[in-house]
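Note that one protein chain of the assembly has been removed; the remaining protein chains are unaltered in position.
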Amino acid sequence: MKAEQQYIELYREAAETITQRSCPVMNAERDAAFGVFQQQGFPTQKVERYKYTDVAAAFAPNYGLSLGQLDIQPSRYIYSFKDSPINLAPYYNKIADGADSITALNTALAHEGLLIYVPRNEHPEAPIQIDNWLRGTAATMMHRRTLILLEEGSEATIVMNDKADHPSPHFLTTQVMEIVCKANVHLDIYEIEETTPLCSRFSNVYIQEGRDSVVKHNVITLQGGLSRNLCDVYLQGENAEVTLGGCAIGSRQQHIDNNTLIQHQVPRCQSNELYKYVLDDQAVGAFAGKILVEKDAQKTTSQETNANLCASSEARMYTQPMLEIYADDVKCNHGSTVGVLDQTALFYMLQRGIPEAEARTLLKNAFMGQVIDQIQYRPLRDRLYVKVEKRFRGEHEKCEDCRLCK
Amino acid sequence: MKKKNKEDEKTPSQQDQNAFVRSVAEKKYEFGFTTDVQTEIIDKGLNEEVIRLISAKKNEPQWLLQFRLEAYRYWLTQTQPSWAHVTLPEIDYQAISYYADPTAKSKGNDKQEIDPELMKTFDKLGIPLEERMALSGMAVDAVMDSVSVKTTFKEKLSEKGIIFCSISEAVQQYPDLVRQYLGSVVPYRDNYFAALNSAVFSDGSFVYIPKNTRCPMELSTYFRINARNTGQFERTLIVCDEGSYVSYLEGCTAPMRDENQLHAAIVEIVVMDNAEVKYSTVQNWYPGDSEGRGGVLNLVTKRGHLRGVNSKLSWTQVETGSAITWKYPSCVLSGDNSQAEFYSVAVTNNHQEADTGTKMIHLGKNTRSTIISKGISAGRSQNSYRGLVRIGKNADGARNYSSCDSLLLGSQCGAHTFPYMDVHNNTATVEHEATTSKINEDQLYYCNQRGISTEEAVGLIVNGYAKDVINKLPMEFAVEAQKLLSVSLEGTVG
Partner (left out) sequence: MLEIKNLHARVAGKEILKGIDLTIQDGEIHAIMGTNGAGKSTLSNVIVGNPVYEVTEGSITFNGQDLLAMKTEERAHAGIFMSFQTPIEIPGVSMTNFMRAAVNARRQAQGKEPLKSTDFLKLMREKRQLVGIDQKLMNRSVNEGFSGGEKKRNEIFQMAMLEPSFCILDETDSGLDVDALRIVAEGFNKLRTAETSAMIITHYQRLLDYIKPHFVHVLIDGKIVKTEGPELAQKIENEGFDWIKAELS
């Protein structure tokens, strides 16, 4: 319990300050969550869902705790928890898996929360963009907490960017995001990570979907150090639909671990998953995706695909697509591949005189394009095509499109 | 609106199907008789004394006793694994007898003379032990409880230098070979049940195929649990030397008992340069009754080591029996260009639970593996595929293809797929695909339209579904397996 100990001590020292700066709805959960963390500690690699990431090692450095205030630009849909127009108690820490150690730690240490609230039948015209910018000179950790609540019949597009100054000190972020979609909601949410090799991110996203809701969640990892993205989806209303997408580009010592669980709890829901990885240098990728179809969830359809390219001899990939099915009237498919670039296509391109490096870039780009193609929001899709291509060409260090730099 | 009765809403074919599923659930086990022979059974319980007693009864050399004792001491430090998707009951290891010898009566007299009751038993199971009556081209080692009853065609095989005998006999006659390979593929530390087996293993078969020899007949072992409250811990060791070939078959049954019977076996296979082994299993241990009472707990470690270049190993299994199956016939592909295959059909019904699959560990260059798994769940059963494909750092050009399909018959059962792929080499290609679905209504409808009853149609479709795997079995076994599949799913096939 070495790595845990400093967090236990930190909590004992800082709990009072955190509580003062926080709000009652968060404080109400705090001690119990700390209790869970204290009892379990960090998940070891024997815990099935943490098999591929050494959590304790990531938390071992001595991080300063960031207690800064959120800089929220006034908006009709974005609030801090303190200014919430609705009672958050029925939602906060209710959808999240309280038994997950990272979630518990986040619940204990997060002092502020971000609320995105879209009232009934409203459709914000512009996408809601949230930028999380890591800057500073000392090793720091942030515990982010987000609640997204879409009332019946509403729609939203949300883009979340994780960025960091280059170069950066060690940064550690935990994020717990609870997303509640009531009946007939349409939500597109994108998370784009472009940080530095010294940044670690532990993100736990929990999505609850009501009847006829349609949710698309994409997580795009372009740059970072350790990226761990857990996403759990609970399909609780009939005809709900979810699409999870992931694009992971790893180089150097990047470690990218996506872990998903989609629970079909009621009949006639649909789930789709497409995660793709391209790994270079010594990068390590992991994907574990479980589709759980409960006993009464008849007429479920589910399609899960994980495709991976290892582009260097030292890159490693772990993949684990799982089906756990207790209903009989279902159509579930999953497929997983780890491989090399299509050698026949490569040869065809070489025969046309395209240099090998260029041919490889074109093919990698095409491989990832399949995930980007799914992005509904056109300006973002176009921007990502460019970003992905630049990433493969190694031209990505600067972020030309960011308003904070200007 | 008036709420309709659920049953009314269903189409006639669905009702037929339900009737079919119910009838499946009521199916009887055909091999559930017991044989009345005088069997020597040692007292229940497990301790070092028991292990010494087993070893002494088998007149074993000191090194083997030592091997057993080390395994036992290791086992004591371990706990029963719980990661599989089965509900393994608490096993009282002290309530089991670890040695039962149905041939005891004839011992001391002429060893060749076999109790006619035993001969009858194997006849009834369709395994004649009289060589003149035997299936053509097949040699059999028949094991009941802890002891090998008879091995046929031993002499004929020995002309080619092939050794096929019970492992107890091999320990006496070929101690060097046994000592060299025993535990070399599955060390006793491998897992909990492997440690238990290594401590108390009773009988099983030993096969050695010398260099450049093609074994002229199928070798086969038939396992039968007869005695009450005994466990069966057989141990099989197959060594196929350079440039040789052997096809080996294994079959098993047990009587119907209300209590669970424990079966914890180990199979080790060593394949040298340019050698090929085919290992086929038709497993039909007693699955328990329709309420889930009784049945065999089948906890088996099977592994082959493809040591040689260009070596080949293929596992084919048809799993229809046992209350609980925990079994992962695996391959370690060390030799460059070695090739491994795993073909499996697992049928679960009533309250059966199966967690079965394979591990393919690629270490050598240009190694190839193929996994084809077909799960069929009916009744209230749970059927899981669990597999690992690992491509080691040096396994340049390795390839794996896995396909795992599950078919669900009835709404009370479960079908699960847990594949793991670890790839540490960028020139490797690993592909996995899986589908889970219920039986295709359109196919049923098509058959119905052609005048085929739903029950018969289900049988036809299931049989077609399993065909890829059944076709891999040697002919005699394929017929047997098809029959078994139809027995497990209530005589709907053929």
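By letter and in written order, the chains are A and B; residue numbering begins at 1 in each of them.
By our rule, a residue touches a chain if its C-beta (ideal position, glycine included) is under 8 Å from a C-beta of that chain, and two chains touch if they have at least 3 such contacts.
Here the structure is a predicted model, which is why all the values come from computation and not from measurement.
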{"item": "Chains still shown that are in contact with the chain withheld from the display", "value": "A"}
{"item": "Option touching the unshown chain, where A:Asp31, A:Glu358 or A:Glu395 are the choices", "value": "A:Glu358"}
{"item": "Of A:Ala32, A:Val47, A:Ala138 or A:Leu350, the one touching the omitted chain in the full complex", "value": "A:Leu350"}
{"item": "Given A:Pro119, A:Gly136, A:Gly335 or A:Gly369, the one touching the chain that is not displayed", "value": "A:Gly369"}
{"item": "Footprint left on chain A by the chain that the document does not show", "value": "342-345, 347-356, 358-359, 362-363, 365-367, 369-370"}
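We take it that only the chains that are shown with their structure count from here on.
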{"item": "Residues of chain A that touch chain B when the two form their complex", "value": "295, 298, 308, 310-340"}
{"item": "Residue ranges of chain B in contact with chain A within the complex", "value": "85, 391, 406, 408-411, 413-438"}
